[in-house]
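One protein chain omitted, others in place.
And then chain A:
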Amino acid sequence: MSTETNNNNTIDDVIEDQKEEDQKEETLDLDKIKLLPGSSEDGTSASFQILEEDHTLGNALRYIIMKNPEVEFCGYSIPHPSENKLNIRIQTYGNISAVEALHQGLDNLCELCCVIEDKFAEKLKEGNYSNIDP
């Protein structure tokens, strides 16, 4: 029993710590994401280049943007393995712009993480697991 309460405490502490961190003002990197040449004039299809990101964000973002019914195509690539660059292409059916699709995707990804976080905390509190090495 005592180990369980310890677990819960540490997790609560982590959440609390990170909430404090969130409140701190972040300085934004102005070069983090840029528009690549080859976008349509109406802005419904465009490619972006994101710096210092890899397959971790690339594939997750691609998945969630493809889940958007307004998006016709979404794909990503790492143009060169030794450059920390991520190219992502979005084409929509025309009702929303590519930038809107990207932003909706990022918002959805945040929501998804919140759900996973809450679910994991809930399951940890339930404590329905063994503490012995399998």
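Here is the rule we use: a contact is a pair of C-beta atoms (placed from the backbone, for glycine too) under 8 Å apart; a residue touches a chain by one contact, two chains touch by 3 or more; residues count from 1.
Here is the rule we use: contacts and distances are computed from a predicted model.
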item: From "Armadillo repeat containing 7", "phosphatidylinositol N-acetylglucosaminyltransferase", "ATP synthase subunit epsilon, mitochondrial" or "DNA-directed RNA polymerases I and III subunit RPAC1", the hidden chain's UniProt protein name; value: "DNA-directed RNA polymerases I and III subunit RPAC1"
item: Chain A residues that touch the omitted chain in the full complex; value: 7, 10-11, 14-15, 17-18, 26, 28-35, 48, 50, 53-57, 59-64, 66-69, 99, 103, 106-117, 119-121, 123-124, 128-134
